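So, chain A:
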Amino acid sequence: MAELPHAALTAAGRVEADGSAAQGTPVLAAARLVLERDLTLAFRRRGQLIQPLAFFAIVTMLFPLAISPELARLREVAAGVLWVAALLASLLALEFLFRDDAYDGTLEQYALSGQPLTGLMFAKTAAHWLLTGLPLALIAPLAALSLGAPPGAIPGILASLAVGTVALSLIGSIGAALTLGIRRSGVLLALLTLPLSLPVLIFGARASELAIRGESIVAPLELLGALAVLGITLAPLASAAAVRISLE
Partner candidate 1 sequence: MREFFDMGGYAAFVWPAYAVTFAVVILNVFWARRALAQALAAARRRAAGGGGAP
Partner candidate 2 sequence: MSPEGLQAENLQLWRGERHVLRGVGFSVQRGSCLHVAGANGAGKTTLLRAACGLLHPESGRLLWNGQPVAADLPAFHAALLYIGHEAPLKSDLSALENLRYWIGMRRRVTAGALAAALQRVGAAAWSDRPARTLSAGQKRRVALAALSLAPVPLWLLDEPTTNLDGEGQQLVGSLIEEQLSRGGVVLAATHHELPVAPARVQRLELAVG
């Protein structure tokens, strides 16, 4: 019997058939592949990419109609409106973050790839942010202008949403992983995710509000940044654990 390929395996386990460990994919490369795959898939279905943005635009449009067309009044609530709309729009896309991967067996392959699942979950969350959070942050200034915010507020609003949506995507990824395998999980996902997102809403809305008033947004932006960093370190761990459990 040919002994050559697996001779080294007993010791390291990881060594591939040709006997060289260098053939294995490094974690970062694997995470990049996950990211690339999700982005490619999203761009194959471009129509769906627009949906959260359209939702965001419609929700922000509801408020002038429901409250008043007076820009002075709208300006007072603009920050809150932007953030509630962004929170809901980000939530909308979450349900599908892991769903297709769970159905077609991709998640199983991720869990069995020998790569740390935490890193792969982080890559998937990053893709979610690039596809929803970042576009939201980019169109939010337009919505803010339509709600009476001065042009000087644009950088502040952009910055607060860009940082805040990172935290929202991370928190949302936990909720999406927890509700895997549950039928009609949409409402439950909202019930799990929204209370955990409140700090992001509070700090983010405050930052946007200060930006609209033309004041310094440093303090709330730092708090948002802290939340994002905390999320980056902890959320992928939790979603990886939840995904593994969903495969049991």
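If you want to know what made the cut, all candidates are chains of the complex that A comes from, given by their letters.
Observations on the model:
Here is the rule we go by: a contact is a pair of C-beta atoms (placed from the backbone, for glycine too) under 8 Å apart; a residue touches a chain by one contact, two chains touch by 3 or more; residues count from 1.
Remember, predicted model here, so these are calculated numbers, not experimental data.
Checked against 1 or 2, the single candidate touching chain A in this complex is 2.
Contact residues on chain A toward candidate 2 in their complex (touch as defined above): 1-3, 5-6, 9-10, 12-14, 16-18, 23-25, 29-30, 33-34, 36-37, 40-41, 44-45, 100, 104-106, 108-116, 120, 247-248.
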